[in-house]
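Subset of chains shown; positions unchanged.
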Amino acid sequence: MKIRYITTAAALLIAMNPATADDSITEAEITTAQEGWCNALVEISATNAKSGQAAAKALAESVIDSAYAYQMGPVLFKPTLTVNPQTFRTTREGALAYFVGGDPAYPNDTGFALNDWTACEDDNAAIFISGNTASTMGKVHFTDSKGNVTTVDKTWQFVKDDEGQLRIVVHHSSLEHTAD
Amino acid sequence: MKIRYITTAAALLIAMNPATADDSITEAEITTAQEGWCNALVEISATNAKSGQAAAKALAESVIDSAYAYQMGPVLFKPTLTVNPQTFRTTREGALAYFVGGDPAYPNDTGFALNDWTACEDDNAAIFISGNTASTMGKVHFTDSKGNVTTVDKTWQFVKDDEGQLRIVVHHSSLEHTAD
Amino acid sequence: MKIRYITTAAALLIAMNPATADDSITEAEITTAQEGWCNALVEISATNAKSGQAAAKALAESVIDSAYAYQMGPVLFKPTLTVNPQTFRTTREGALAYFVGGDPAYPNDTGFALNDWTACEDDNAAIFISGNTASTMGKVHFTDSKGNVTTVDKTWQFVKDDEGQLRIVVHHSSLEHTAD
């Protein structure tokens, strides 16, 4: 067995401060992504009220392109109010129709983001982080311009893209169930 | 620069067949996990009909322990029929109460798995696989002993554990929304 | 408990063919990435022989930018022949100097890729795939224009980027140890 010897002093000289790369998702990044989604929804409503549906649609396209992962592949999106047989919106077109309506291919869509939302708040029940993907489940409360609040049960799964931004790959939203 | 030379013949002799470890989830594993969940639900119903709630509860405990990831931490579980303020069942106890009822801490739970289910079928709309975690979204159809079918919108996220078995870390189920 | 009923026939009609996104790395992708690295090395040697070091350097820059992950952060690169205190090349500049030399900041680097390599072959001993990251370990055999073969022990770790391409995040190469 051949091993080479250097002095301890020399060994200490080459101690280094490691460069670190970490693509794990943090809770702070999750909060930022959720707040970004909420703020975008309110902003689309405000744009619609001020400048009309065409402007709201243009904004919604920009929001979808930056917050969802449709450019990477299908997104697992079950919006709150879609109905059979168009329940799932795995394409960008289906998501856009849901948010701002006006697409004859989706005749039941009236535009969820056009409902005069003035506030949107997330209350996470639980978070699951596994490296560069993270999932959340909780309540989201939407307030409209009359002060009415709608609450949904919402699950999101995010992935971190190469630029370090979180993108939505799963989004399941449903009205609360009520006993009867 | 010092490099050592060996003959090409010697180099070829050490070509190897690589040993491979792969913890990525396949679509076949996803299908197996989904069918396992469906079959377990039907089996709990059958056990309840034949042997009563206590036997159904014992079976449900075994199913939860093998199919969900509660032993790893909180599970993001929003069952179909839970109501506020007990919507989310991030603990094993909450999941068990939902499936078989009989827990005074969850007074609204009557036991979803006790509804005489005789068939359960998955129709995936989309699948997202990211290494050792995978998510699915789609319809699940439950048939009871009278032939009635209930359909839910369901999102699952699985992780592969150290033994190579898929476990549920996210489960969001909701009745289909209907236009009105 | 309120559940809605639809007929079994209707349920079957909505069975879907799932859209699938999968970012897991396959063995075929690993093989392609390894062969790409080998081919690039031989091509840099050929370019140097034909067109000189400047042309080889330009090609090496292109190879580094497409095959390594320096644009994402530090790369854990221990080339075969680097010496203390410049053993590790966590920056793009350090990698480029190693492959083509000519950088006064790295005076010991004579350009590994300029050694008239005419063939390069990978023999994996083992592969570890964990979702969108995969590691390999094995022998790599380099043949020069005189037919001499140099063998190194090499470990690579790849990640799959947003475009689906593998990039090197870890690269540890060392001459074979010989008993004495």
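Chains: A, B and C, in written order; residue numbering restarts at 1 for each.
Going forward, contacts are C-beta pairs under 8 Å (C-beta built on N, C-alpha and C of every residue); 3 or more make two chains touch, one makes a residue touch a chain.
Since the structure is predicted, the reported quantities are computational estimates derived from the model, not experimental observations.
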Looking at 3 placed copies, how big is the full complex in copies?
-> 4
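FYI, only the chains that are shown with their structure count from here on.
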Just send me the rotation angle from a CA overlay of chain B on chain C, rounded to the nearest 5 degrees.
-> 180
How many Å are there between the centre of chain A and the centre of chain B, using C-alpha atoms for each centre?
-> 23
Find the geometric centre of each of chain A and chain C from their Cα atoms only, then give the gap between the two centres in Å, rounded to an integer.
-> 32
What parts of chain A, by residue number, touch at least two of the other chains?
-> 73-74, 84, 90, 131-132, 169, 179
Which positions of chain A touch chain B when the two form their complex?
-> 73-78, 80-84, 87-88, 90, 108, 125-128, 130-133, 135-139, 153, 155, 157, 159, 169-170, 172, 174-179
Residues on chain B engaged by chain C in the complex (per definition of touch) = 1-8, 10-11, 14-16, 18-25, 27, 81, 110, 112, 115, 121, 123-133, 136, 138-139, 141, 143, 147-151, 175-176, 178
Which positions of chain C touch chain A when the two form their complex?
-> 1-2, 14, 19-21, 72-74, 84-85, 88, 90, 131-132, 161-162, 169, 179-180
